[in-house]
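Heads up, the thing below is written out as structure tokens.
Note that this complex is displayed minus one protein chain, with the remaining chains in position.
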């Protein structure tokens, strides 16, 4: 279905995730995929489509609705030789299975002085804007970033969906891998511009205002950059842990202005950490205060109209960036 | 055991908590206390001592080790007429019972457009520095502050232990009430300087550097203030939600310098939010960058020596404050 | 049942046509469980339910207009457009809400049972849940608590064969929920979930036990999900012929046949009930279509009370 101008490697984000998993399962016999309906039916969003047929029930494992049990089992399996990819269907569901992530996966390497290695990927998706309601729309990446011992990865592009997933599986550490379901159908070049896990990407170069973002907000930030007239440098963070402050600092040193945009609730969100660091490290170089744009402190409402009004729009991003430029 | 100079109202933090609960249970027949061994045995730290004998098994309710079940039940009870105080023994254990806090208590008032009221207090304790290990030493207040719909209260003084607990029980909203076990044995005047929930306290007035803190770090900050020579204004935040930025802003406007100190891991911790806000709102008034002092991004080790080295000391706080003063 | 059938049938269509946003899970084929339980409860009893909760709410007497408006995300919806299909609630009717977290209804209903017991109210709390939810820790912990505290809580498991796309019998070695109940010392009974009278009688008994202070009871209602897990699910995982078999056991037909046989109702009367149900639903739809979206201010209201 690709149009004439698309490169041959133009695919959907969701297919890139699928390809990443397929390669991971294929290249290493220790990799298994575990989750509710990830098997024969290909997953609730069809992300794992075809993998069960291709690799069989020993590698692609359906589970009961028992997240505490199967996420914990994935962690135990990772300690003993497997390299599980475990799917938590919605990020909000970590409420029923946080312990194996918080107290087991994140801590056992440390508590055993490195004797245990825990190569597990916790796949989960978020993405407000589909009227999924308050219990199916949360972006909780800040929680995981606050827990030492977890990597936190959030691909925003098709290429990253595949490449970062593969890197996460190959990583010897527990990785929280956050997909955005608003991006599942989006298309892009899967071979574009590879970068290792841990490096932020300058998605759009610019001079006036640095805009740091991740996840579905990347597209809105790029749209804001297109609007002009201020010249925005848009940085896709790609992972919160590791946090590539170097790329951010280098950019803000040039622009003197920083806007941080994320889908998660702004208060006590991950943007605060970046703002705090830049405020500290570039105190003398900032021309204007560091600004943040996230969701307000309310649960996500069901109504599409209300929901739309709570998420940063490209207009709001553009306006915030222009305002920064006008300020100093 | 009070010495000659102590006022008659000098009691321990733990007794103040106990008194707060006793008053709450006494004044409102809808108040019940629920938790593991909170009953006949008076709790693992003896915080609930005597309450079972005084109020009986219908008001002070022992539970099996089933946090998901009894925390969820407390939320259901709060929706239907009771006002439960539910004890989660260690804050780290929220890993097994986050859903009723995250997805039920915090959201159901909103999702029902105010038709459901959920007056529940989630008591939990934290407090590193006792070699309790990585699974019993975490300060996760930033998690709760990031979730719209929850109040987050952290008493640091004996008077607040009682008064804020009572106010939390009387509050019509879900409150995460974080005790610090390092303070349990500490003594103070239970009648000192009452302030409503939502107001920060200027625990020590000063001119050079504003120090914002909460929980067990308050004492270290006060000790640092005593050390001099810089004159520190120490603010005890008392609650993260509501967040009394007014008091913070007013102080930093005078001092021009801000240091934030907390026991939790610094990265993506609650201090970042305060730093981000002050950096934004007082951009032109800050004389020096906003600095933070928290635990480094590692799980809390068992060894007392290692643990000690990870928590901010009064010396380190003092040094950071002096450095700020020297900077500008 | 006629009302639920009419409501769900139209909701499925409206969702397909894009008039209802979000996720929608209908209870077509399972109407007898909702109606049987709902009919047996008293006005001030509580229910806590699931993502598949429309029927339970309607049987509890929830306002059809308010509910439809909520599904349409209107400001005059029961939850002002902030809940939606998965979270529709009306505490004034004892409905603590649909709930989008599998298993969450159970601890909530245990808590409602605590309130009733400790405040001496004699109210019964019902937790609806699917057989898929039984594998969640929340089920286990809640069942045990209800048992040791002798709470007036009825655990109603709607065993509709599937949990999402999986046959639930493959997800445990002991598919009988009644057997599982025994491990908590909870008395339980299987009931034909497509027979509204059977469900009703069981619930009446269970509620009487609860009000007598004899503690919880578990009802396993055997039924079948006619539609997909959510609207739009093509259900490739269902074996051929299975749906047809179950459609023959249509709870509405079973009940109608019985009423006609016994002479309790005539064909015309039944037709009238169906027609009225249909009318109520259509009028709720018309009304909902005309209603405005919530006021933008609504997004910021009701986070905290004071």
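A, B and C are the chain letters, set down in written order, and residue numbers restart from 1 in every chain.
Note that contacts are C-beta pairs under 8 Å (C-beta built on N, C-alpha and C of every residue); 3 or more make two chains touch, one makes a residue touch a chain.
From a predicted model like this one, the values you see are computed outputs, not experimental measurements.
For the chain left out of this panel, the touching residue among A:36, A:51, A:78 or A:295 is A:78. When the missing chain is restored to the complex, the residue among A:64, A:271 or A:312 that touches it is A:64. From the options A:172, A:196, A:228 or A:328, the residue with contact to the unseen chain in the full assembly is A:172. Residues of chain B in touch with the missing chain: 36-37, 40-41, 44, 62-69, 92-93, 95-96, 130-136, 296-299, 301-306, 309-310. For chain C, the residues touching the chain absent from view are 135-141, 144, 147-148, 170-174, 179-180, 182-186. Considering the complete assembly, chain A touches the hidden chain via residues 30, 32, 58, 63-64, 66-82, 84, 99-100, 103-104, 108-117, 148-149, 151, 172-173.
The rule is simple: only the chains that are shown with their structure count from here on.
Each chain gets a centre from the mean of its Cα atoms; the one farthest from the centre of chain A is C. Inter-chain spacing, taken between the CA centroids of chain A and chain B, is 31 Å.
The distance from the centre of chain B to the centre of chain C, with each centre set as the mean of the Cα atoms, comes to 40 Å. Shown for chain C are the residues that touch two or more other chains, namely 79, 82-83, 87, 99-101, 137-138, 298, 303.
The residues of chain A that reach two or more other chains are 68, 92-93, 95-96, 133-135, 296-299, 301-302, listed in rising order.
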